[in-house]
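Yeah, one chain of the complex is gone here, protein chain that is, but the others are all in their spots.
Moving on, here comes chain A:
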Amino acid sequence: MSRLPIGASAIPFELPGVDGRHYRLETFADHQVLGLIFSCNHCPYVQAWEERMIELQHEYAEHGVALVLLNANDPQKYPVDSFEAMQQRAQMFKYPFPYLHDQPQTTARAYGAERTPEVFLFNQARELVYHGAIDDNREPEHVQQHYLRNAIEAVLKHQPPPISETPAVGCTIKWSV
């Protein structure tokens, strides 16, 4: 499985969201920036970064930035990552973004995602401009490098992000086979 390289085009997908709608890459065509974040319910790294993801979406929504969470974990191995549990978590934490269920795991495999959380950020041409971690520390009070925020700011100014790739730090995606 190879990871989508920087500069590559976003790969089409069609996945159900916890709100009952189906989402495709084209659903977000009117957004200047699209951030796909492979995520899940159970992972303590996701939970450590969850509030920051929510804050970022709230902060940048009016600037044409869409963050989208995708959960590809096998719910047989992790029942708390089931679609029903995703719906509950999205409601409990008032997710301001779509939370999509990649049950066949085809989207995660196509993007070469391996961890949760793992960010793939695209510009308006839907070219990958940043891949990796949200920032450099799971503890918000110790963050020094705001990778995702800086990348979003750069794309909104039609500039390349100062850092285009970082290691995603988190749980491994739980593959069904």
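By definition in this document, a residue touches a chain if its C-beta (ideal position, glycine included) is under 8 Å from a C-beta of that chain, and two chains touch if they have at least 3 such contacts; residues count from 1.
Definition applied: contacts and distances are computed from a predicted model.
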item	value
Chain excluded from display, named as in UniProt, from "ABC-type lipoprotein export system ATPase subunit", "Ig-like domain-containing protein", "Bifunctional protein PyrR" or "Sugar ABC transporter substrate-binding protein"	"Ig-like domain-containing protein"
Absent-chain interface as seen on chain A, which is shown	41-45, 47-48, 76-81, 138-139, 169-172
